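Before anything else, here's the structure in question.
The complex appears here minus one protein chain, its other protein chains still in place.
Chain IDs A, B and C follow the sequence of writing; residue 1 opens each chain.
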Amino acid sequence: MACVNTVLGPIHPDELGVTATHEHILWGPPGWEYDPEWWFHPPKVFAKCLADLVEYRELGGTTVVCCSGIGLGRDVELYRMLSRYSGVHIIAASGFHEGRNISPHFQDKSIDEMAALFEHEVSAGIGDSGVKAGFIKVGHGHYDISELEEREHRAAARAARRTGCAIITHGAWFGLQELEIFASEGLDLSRVVVSHCSSANVMDIERDKAMAGMGAFCSYDTFTIEPTWNVGSYAGDDERKADLVKAFIDAGHIDRLILSSDVNLFSLGWTRSSPYTGKTTMADMLRYLPGVLRRVGISESTFWKVMTENPKKVLPIE
Amino acid sequence: MAHLNTVLGTLHPEEMGITAVHEHILFGPPGWEADPGAWFKMGKVFEKCYNDLMDFKLQGGATFIDASGIGSGRELDVHIKLASATGLHVVASTGFLGELFTAPHFHARDADYFETLFVHELTVGMGRTRVKAGVINAGGGAQPMTRLEAAQHRGAARAARKTGAAVMTHAINALDEQLAIFREEKLDPARIILGGCDTRLDLERDKRVAKAGCYVAYDHVGLESWSRMAHALPDQRRAELVKAMLDAGLGDRLIVSAGSSGWVLGQGEDHLSNVGNVLRYFVPRLAAAGVAEADVRRIFADNPKRVLPIQ
Amino acid sequence: MAITVNGPVPDDRLGIVAAHEHLLYGLPGWHDDPAVLFDRPKVFDALLAALREFKAAGGNSLMDASGTLCGRDPEFLKALSAAAGINIIASCGLGAQELIPGYFGLPLAERALREQRRDGEPPLWIPDAGYIGGMLGAEMSDGMPMAGMVRSRACAGFVLCACSAQPASEIEEMAIRGAAMAARRHDVPLRLEGGAHAPRLFPLITAEGLAAGRVVIGHCDDARCLDSARDRELASQGAYVAYDHVGWQDGSPHAMPDAQRVQQVKDMVAAGYAERVLLSCGTVGCGLGVPASKHGVSHLLKDFVPRLSGAGVGDSALHTLLVENPRRLFAQL
Partner (left out) sequence: MKVETLTGPVAPQDLGIVAMREHLLLGRHGWHWAPEVRFDRAAAFESVLARLEAFKKRGGGTLVDASGITLGRNVPFYRRLSELSGVHIVASTGFGEQSSSIPGHFLGRAYRVSTDARQHWVREIPGHFYSSHGESKEYLMFLFYNELTEGMAAPCMIRTGIKAGIVQTGSAWDGVSRLEEFSIRAAAMAARHAGVSVITTSAGQARRHFELLSAEGLEAQRIVIGHCDDARAVDLGRDRSFAEKGAYVAYDHIGWEKDAPHAMADDERVALVKAMVQAGYAERVVLSSSAVGAAMGLPASSHGYERLLADFVPRLDRAGIGEAVLETLLVDTPRRLLAASQDEEAAEQLRAFAEGFRSASRQQRWDV
């Protein structure tokens, strides 16, 4: 009996509707609260996120998957308020991010301790809130999969096998190596979403086809980031990303395609966009992405079908 | 070991400091969600509640007891976010505020049901969470007391004896029946806070119950004569009441609060009173009425520290 | 034109309609009770199976009569309707006195206090029939409200009101007149729960200008107040009489054997009021703090209809009862 754990309780997969599979409501490396430069006025941030989610819902979106892991901006009570007062289902994440963004408390935990933590958050609940995490987030840095990150991957794989939940990764730089680690742990690769396949510096259609062949989902989720935003590996003009998606669909892997925009409604301790670019939200993706894809020959109905059907294949927990 | 259940965990009584005993963040009768005319912008209201609490904190407050019972404005997520954002110790409470503030689902229930419900919320957690309530509300106001309110009082008394929490009543109209029920359930008077003692003024009654051990709460500070509530009266009268009780040597049984709410669900912004105004305006008024600084400290810090924690 | 949760459906495509069901039913405030377990995915699956069974038995549409506050979840009904391929027509309206929460009662109680207040106070807002009418009308035109002050895109398709045992209290009268106003303004059916007080309240409803052909008197098969003369009288005035607790044969005060209901229907058809009778099971798919019904929605088509045909009710009459009457209820007057 499949279910999807949202912050307001489990729902039936049919209720997912249009789902943005790799978004962030709040995201920031742990420890930002120790840096007074980045303090903010909490109610203004809540009001801003609420307005963005309401706009997302008005444009047809029903579900947002917040991929902020433990200590990386996940705030379950805030998500419950946002979900309740905007009508959008929000799915919270367990797991971490890349190695250096794992909080110091968890850095020397063993594989089994991390697996127990993830399993607890998905099956029992996050802290005292009684809210269950919907999936596990892992990630790796730009240069390699470090020892800590490999531990995190193996722990996530074991927890995912025990709980039946999905794994969403950060970073496609070493996507194939990640899938080998998951396969060595005996995880069914159709439960894995490899994200940021459309990062500027790592577009590689052969790798994506190989991953899709192994059953994993490829998430092209850095679309609405303005090309002028320079730093980091996500920028890059959207036309090249749209061509990549078209090639992926032409290769017959449309059922392994995930589209999203990896925006931060509010960044904790850093700023997602420089002063020269606007602040995009998921609503901008629903407004902007169909046009970008239509120009490379992908119809709008295909876009809405992908946004509705594919997340329903990966997010539900058996 | 005496402790107070806040929405962020436990708290040692010594850390309570100046306490707002009978306040609300959101307050209103159940069923307001059905009427879009009563809807509001949650972003604006959250900011207003945040500003109210921060104003209270900057006036010197440290602990905030939210007296909205089940279904009448108690939203755990709002409490937790405000507690973590302002640094105040916010305590959520269980119990109901009377017939009109009880949702129909609970109308046909008896005292045993209420007892198990309150004990569950005080010891295990509220709703699906494991966040524990800190205080029990026993509302009422109907004269004579209705069956449902009597069952709620009885359930509250039994839960208080079982868990060691304090009971906070909200209206003085049916005082004799309330005290009869508490006596019948053998609830220690020192665990009872009689709210609303400044709605129907009777100094002798206040002295009588204070001598019996109950705490007398003047908890409508700020509801001046221009307010539309039936029991509004000038704050000067309340200051005189406090002075009279102190002169009678009953200062250890006094609680003063504003009974304010950040947002009244269904009626909009509550201009009547503000939790920060108790410290900003009423404390100087007490000083002008001849109340010593130590007595003010006793009313706002020592008395709540003695009655509210779970013994 | 019938307004379903997934948009308007022409009345001639409604097919067989179950006139009074509860997919989710709970007293207002059930969500505050930790003892009430609402496992949403499991309930979704169970109701999906029940609706598919109803569809297999030939059913096409279903009128959910939970009203605004009693457990209705618009997004849940939308997804369920889409998944099962069944038209779900949701309802709005306040139930009987004991189901109306304090928000509507508080201003009236406060008005009693008000007499002692001095003059010059700002006016106290008190809800009246017009306000309730506007509130329910918005549910049918703009969308049903969800928890969290958000309107769902799903709109309500008909209005319901109810009256508890004693003569209607001030709030109930306000709710009934409000519902009638909303039904007239949006030209949708109105369901009055409880046959006992129908004769006294029917003129109150039609006084608001609502056509008799839009009024459904529910629960006329209540064992506590069976009255065939009253049914015929109401039918003659153009209202619909609903025998909508088929299958509730034991375990509750209003229960009675289905055979008796067969007789009731036969009498009405014999008396020539076949166009004024609606049938349904009044099942509770998922009880939120209240007991669910043992029988399912398909009990009407699988068990009751064969009984009726066995008892001599012809196919054309059955077609009228199950398809024509609901169609005419929603059709252009």
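Convention: a residue touches a chain if its C-beta (ideal position, glycine included) is under 8 Å from a C-beta of that chain, and two chains touch if they have at least 3 such contacts.
It should be emphasised that the depicted structure is a prediction, and the values quoted were computed from it without experimental measurement.
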_Contact list for the unshown chain, restricted to visible chains_ = A, B
_For a quick check of understanding: of B:Gly87, B:Gly213, B:Pro234 or B:Gly290, which residue touches the chain that isn't displayed?_
B:Gly87
*Of A:Trp32, A:Tyr79 or A:Phe135, which one is in contact with the hidden chain?*
A:Trp32
*Tell me, which residues in chain A touch the chain that this view leaves out?*
28-42, 44-45, 48, 70-72, 97, 100-108, 117, 120-121, 124, 127, 142-143, 200-201, 230-231, 233, 266-267, 269-271, 273-276, 279
_Give me the chain B residues in contact with the hidden chain, please._
1-4, 9-15, 17, 62, 84-87
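Basically, only the chains that are shown with their structure count from here on.
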*For chain A and chain B, let me know how many angstrom lie between their CA-based centres, rounded off.*
43
*Going by the touch rule set out above, which residues of chain C reach two or more other chains?*
147-149
*Do you know which chain A residues sit against two or more other chains?*
9, 84-85
*Enumerate the contact residues on chain B facing chain A in the complex.*
41-44, 46-47, 50-51, 75-78, 80-81, 84-85, 125, 127-131
*Note which residues of chain A are touching chain C in the complex, please.*
1-4, 9-15, 17, 54, 57, 62, 83-87
*Spell out the residues on chain B that touch chain C in their complex, using ranges where they run on.*
28-40, 42, 70-72, 99-107, 117, 120-121, 126-128, 228, 230, 265-267
